[in-house]
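Input: one structure, supplied below.
A single protein chain has been omitted from the complex, and every remaining protein chain is retained in its original position.
For reference, chains read A and B in written order, and residue numbers begin at 1 within each chain.
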Amino acid sequence: MKNFGYSIIKQRTIDYDQFDGRLLNEILEMESSFKVCLSCGGCTATCSAGDLVSFNVRRMNLLLRRGETMELESEIKKCMLCGKCMLVCPRGINLRNVIMLIKKSILKYKLSG
Amino acid sequence: MKHIVIIGGGIAGIEAACALTDAGHWVTVIEKNEQLGGKLNNWSYLFPDFTPTEKITGALQEKCREKDFSILSKTEVSTIQRKNGKFSIKTSGERHLEADALVVATGYEIFDARRKEEYGYKIYDHVITSADLEQLLLPGGDLTVAAENNPKRIAFVHCVGSRDEKTGNHYCSKVCCITGVKQAIELKKRLPEAEIYCFYMDLRMYGKHFEELYREAQEKYDIQFIRGRLSEASEKIDKSLLIKSEDTLSGRPLKMNVDLLVLLVGMEAGKGTTAAAATCGIGCEESGFLKTTDSFLKSNFSEQEGIFLAGSCTAPMTINDTISHARSAAMEVDNWLKKK
Partner (left out) sequence: MKREGKMQVWKDYQKEIADDHYFYVRSCIRQNFFPGAEQTFLKILRAELGKDIYENPHHTSCSGIAYHADVVPFDTIQTIAARQFALMTEAGYQNFAVSCITSFGIYSEIIETWKEYPSELEKIRNYLKRATGREFEVPQNVAHASDIVYKFREEIADKKKFPLINQQTGQPLKIVEHIGCHYSKMFPAKGVGGAEFPNVLVGMIESWGGEVVDYPERRHCCGFGFRQYLVMSNRGYSVSNSRKKFESMEPYKPDAILCNCPGCPMFMDRWQYVIEEMEGKTYGENGQGIPVLTYEELAGLVLGYDPWDLGLQMHQTNCEPLLDKMGITYDPDLKYAGKDGKLIGKPTMVGCGC
């Protein structure tokens, strides 16, 4: 292959048709409170870990819904499971359970990076 | 007995006519169509509680039968002149009326989605508007017209013709967010296998039970809400649609293939209201809707004494708001006539 001094760039666009929805469906089934997230960010504002490292609880919902499993796997490792997010959530989502379920499901479906 | 002429026989016109008849006045409603009821006649179910529309239209018709007021259907106003403290009105069909007061209740028009060329309405096979969808949801309506073979994925686009400088409409049409939620649920009930997405900029769930319905859409019907405005839709080789938006919450562009695209079209003042402004000599806002002299205390007063405003000719309104606004217009007319 020739080198012309530049390269073809991979698209950044989220291609919604190209993701494995098994993880998402399992989490929504096991913890249906997760369906009603408003993306308000209250969880992220209060997060013990998010103040120290780049961890964003709100984005978990998006990563899951856009099939970004690899990133999700490394993200949830940062959670300290303190549960403050659950105190804040205006829609009563059991976020700690969501994190635990993501961990389990990644193992179950062997989606680990 | 005082005579009041109401221009427009939609919800606002009928409601004002009934209230003014009750107050002991002689009322004439001028309606351009054959049937009273306006746009409501083409709607199936109403937000936020899925009341069948015929329940409301039926009640309005019942009222019309009970109350003794005149209706001039298939009639339009040609000219209005003031003579000795009265209004002299000429209509199509060379009719001539004299009135002590006027109520303008000319309503709105649905945004013509063809103006958002990038969404391909009337060009791509599977792009419809929320107004089209209402018709398809009516008894006897056929959903397969819009999307054959059970669509697997359906997307709604919020704010089509609203909050959009490109269409000249800076304002929010107020009813589309909740209409989108209602229609998404209605479609999910009929097509349980379909995935349904709403692309929104903001969700404006301001009314009674609106937020609750939004939550129900997420919780019970698995409707997914993606924050971002569609940049374009394109038809693919299999007639499905490729849509593009930013997923603004994750900050990345997103593309998705859908089998049916529903455009939540907004409200515009429309030709009827623009014509009424000209014949009545009253002003319009920049939005094209009619100007009220005070938005708090005189929301039924036009710039001309004796000409009152009712309903969505003044701004986008829900049915509830329209009914309340029409009733308050009737009260203002009655008070004004008493003082005169």
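Simple rule for what comes next: a contact is a pair of C-beta atoms (placed from the backbone, for glycine too) under 8 Å apart; a residue touches a chain by one contact, two chains touch by 3 or more.
Keep in mind that what you see is a predicted model, and the values were worked out from it rather than measured.
Enquirer: Return the single residue from B:49, B:118 or B:148 that touches the missing chain.
Expert: That would be B:118, which touches the missing chain.
Enquirer: Touching the absent chain: which residues on chain A qualify?
Expert: These residues of chain A touch the chain that is not shown: 1-2, 4-9, 11.
Enquirer: Contacts of chain B with the missing chain: which residues?
Expert: 114, 117-118, 120-125, 232, 234-237, 242
The criterion applied here is as follows: only the chains that are shown with their structure count from here on.
Enquirer: Any idea which chain A residues touch chain B in the complex?
Expert: Those residues of chain A that touch chain B are 12-17, 28, 32, 35-36, 39, 58-59, 62-63, 65-66, 91.
Enquirer: Give the list of chain B residues in touch with chain A in this complex.
Expert: Residues 215, 218-219, 222, 224, 227, 244, 247, 249-250, 252-257 of chain B touch chain A in their complex.
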